[in-house]
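For reference, the structure discussed in these notes is given below.
Not every chain of the complex is shown here; the ones you see sit where they belong.
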Amino acid sequence: MPDFTHDARNTHKDSPAVIGAHPGTATGNRALMIEEQLLFEQGEPARCGVDLPEPPKVADRLGGLARKSDLGLPGLSEPQVIRHFTRLSQKNYSIDTGLFPLGSCTMKHNPRLNEKLARLPGFGDLHPMQPVSTVQGALELIDTLAHWLKTLTGMPAVAMTPAAGAHGEFCGLLTIRAAHEAKGDARRRVLVPESAHGTNPATAAACGYEVESIPATPRGRVDLEALKAKLGPDVAAIMVTNPNTCGLFEDEVIAIAKAAHDHGAYFYCDGANFNAIVGKVRPADLGVDVMHINLHKTFSTPHGGGGPGAGPVVLTAALAPYAPTPWVVHGPNGFELIETPAGAAKASVGRLKAFHGQMGMFVRALAYMMSHGSDGLRQVAEDAVLNANYLLARLRDVMSPAFGDGPCMHEALFDDKFLDGTGVSTLDFAKALIDEGFHPTTIYFPLVVHGAMLMEPTETESKESLDQFVMALRSLAEKAKAGEEAFFHAAPRLTPRRRLDETAAARKPVLRWRPPAPAQAAE
Amino acid sequence: MRYLPLTADDRRAMLGAIGAKTIDDLFVDVPVSARLAKPVDLPPHAGELEVERALSALAAKNLAAGQAQASFVGAGAYRHHVPAAVDHLIQRGEFLTAYTPYQPEISQGTLQMLFEFQSQVALVTGMEVANASMYDGATSAAEAVLMARRTVKREKVVLSAALHPHYRETIQTFARYSDGEIVVNAPDPTKDEDLAALIDEQTACLVVQNPDVFGRIRDLSPLARACQAKGALLVAVVTEVVSLGAIVPPGEMGADIVVAEGQSIGNGLNFGGPYVGLFATREKYIRQMPGRLAGQTVDADGKRGFVLTLSTREQHIRREKATSNICTNAGLCALAFTIHMALLGSEGLRQLARLNHAKAVQLADRLAGVSGAKLLNDSFFNEFTVRLPKPAAPVVEALAAKGILAGVPLSRLYPGEAKLANDLLVAVTETTTEEQMDLLVSGLKGAL
């Protein structure tokens, strides 16, 4: 019998040490929860997951720049690749797994019909630079989706190309700045509430504006008087999220809009929370001048672990001329594309990205909208708000609502007062929730609330699901108050990985795999 | 409604629990004047079959590239064959319906994948580090310019005239309200552009595409040296990542930042989006980088794990001082890229690139047989420019009517440039057959 104990390659590949052994198993695996090495640790140069025909023999015309260096990519067979990514996926929590009450993110059900339709060859296999005569159906779809968005918001125009919310904010502020400059009225400042999402100030800065923050009232709304005090001839715009990031409707929004308009400033509304009011309230009726819509939130295009998204921006007639190119317009022979700032689009702020927008998201969003219809979308808002208020009501007595006892919109916001003196932090509480089989709420956002826990159940959770979530939260709250501090510090205990050392990660960043030995040292 | 779990009973019970009489009690904060009494004027809800019929009808009004007789359309998006395993895996709910991995203990799948993605991108571009993706290649390029300005604290930017016009325009839009001039030559597919001359002590960066928008391949090393000499950064743009399997990567030619459109690997055409922007640079510039980064660390049991890291660069922490406002990126497209690249490996990517190039050479040779048509490139990867004896746009229209997508007329990319009106940009991939090449040749002969 040959002896294997010195087969270096085996010990390298076998060794659970590489990936950390789980007490009780030699492999480190835990039945169905299987440890998985990096692709790079499984590669063999001689292995390949595709079969390609021999290329025709030709003399290359690469201008003498043929690549000599090794690419350094691992070689795996298809079975290994399928297993690798299947195992990785099993280490993720998702909407399909359970309740994902991440406030401000609108993690709702993603219908599979939409996935199917986005893959129709007529959409998925369509090249953006084909002659316009061969893509009339695609342009009609964009135009139809635009019509739905305009009708739901009451706004006359929409810019379709922004790739996400932040991109949409950028688009919106660009049109605002262009409009001011067109009037020869350069303005410097943009007012943003303290509670705003980070992308708001970041975007304002990216457009060359100074950001000034608007304080909040004890009721968690924009302080109208403070706002008025800050408004002036050099304020270009206010950026207000409504419903706001505390999950509350800005009840003075009309006065806020008027105040801004009185000073010649535009009202940019962050529409990330549109899910709370879709079909119930049209932003146009609130005095909004421009607003982005996250199709990947309100209209259910999948988040995909971080993207892609789409952030169309609805605009007033006054701002419409500055909308980014390309524009889809009706022409004598059907739909046309205006791709450069010329003709009707001569005042456009220009192009925000290559090609014509996130078509894949457009198909999904339109399928979602048509499935719900005007009646269903209204029901979406009502059920989203109902679910959030139900959580608020059932948790009120054991957790601490951040703002009084009025109703919330689609999100219930709590602070960490109920944990005072328990030694349990919002983070600890969130990690304990993971072991219970739930994704934590958004934590420590918005910043205006101490130890914030922002929960957004969305309309696609059943009452049974909410009741189980409530049961888990209540039992954890009691546990915390019962002094089981250590239990919380040790959480999570049942996950593929326990708490991870983020400080170490940032102190000595390892951002990529490197071949063993020499290169390793370099890190 | 099939997507709404609440029943009328549930709603009643829940309102009761809340202590509200009607649903409108929960909307009290909405000004009465703004409350819609009834649904807006749009169609009512519809079943799957109805929605599928309506959208399929729209899809049927398009000529899908794969259903055309032949397609040679490129210019920044390429029709490659994506293995079935890719689409299967990205549709797993645990990937598809997860959010940004803010809770690492239950997001190791996404986080390890991003770490692998970053590693692959760094390797193929020949750079030290890469981020977890941007919206697309054009926005990556724009962010690269802003990063260059931050890094070297200068304003002037030089763009190659052979940079894809969509990228140029996107850069111009992103830089619209910041000071500093943006210098660009007039485009000319027949001449080599002298860029070194434009770089001076005020220059933050030079942006060059390789292969360029006309399909030409150039050695970036001299430009890298020129930039270094003036303390400027070289930003290399790649719109066809498959080329990196055949061409010296920008990193090896001295680029400081490499941005690319990753669509060719793992992602379909999708009429232009969603795609995936690649962003790679030198380790020393990490803290100026835009976008998310996945990093390696250990957990409480000492096991290796991954987290999002260096987020002090990002908007949710740094707010108006962030390196970028980006939040949602192109996660799932990055996953598709990672899976396809895992299937390819070094060997597969090289073979794929060889195959693409060889077919392009084949087509170039056959087009030589089309009298009046002139190949403008002396070098190319899988795309090149042909000058026709007459305006290219109508020719493309005429062939499209025959079901042949002949390519992209440069007049569409450079509407202003009369000199380019007769030029046609032609791309092939491994999916192009010899029959299709013959179709193009005969089609052009007929149209000229």
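Going by the order they are written in, the chains are A and B; count residues from 1 in each one.
Keep in mind that, in the parts below, a residue touches a chain if its C-beta (ideal position, glycine included) is under 8 Å from a C-beta of that chain, and two chains touch if they have at least 3 such contacts.
Not measured: the values here are computed from a predicted model.
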Protein chain stoichiometry for the whole structure, using the labels that appear: A x2, B x2
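By definition in this document, only the chains that are shown with their structure count from here on.
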Rounded Å distance between chain A and chain B, as computed from the means of their C-alpha atoms: 19
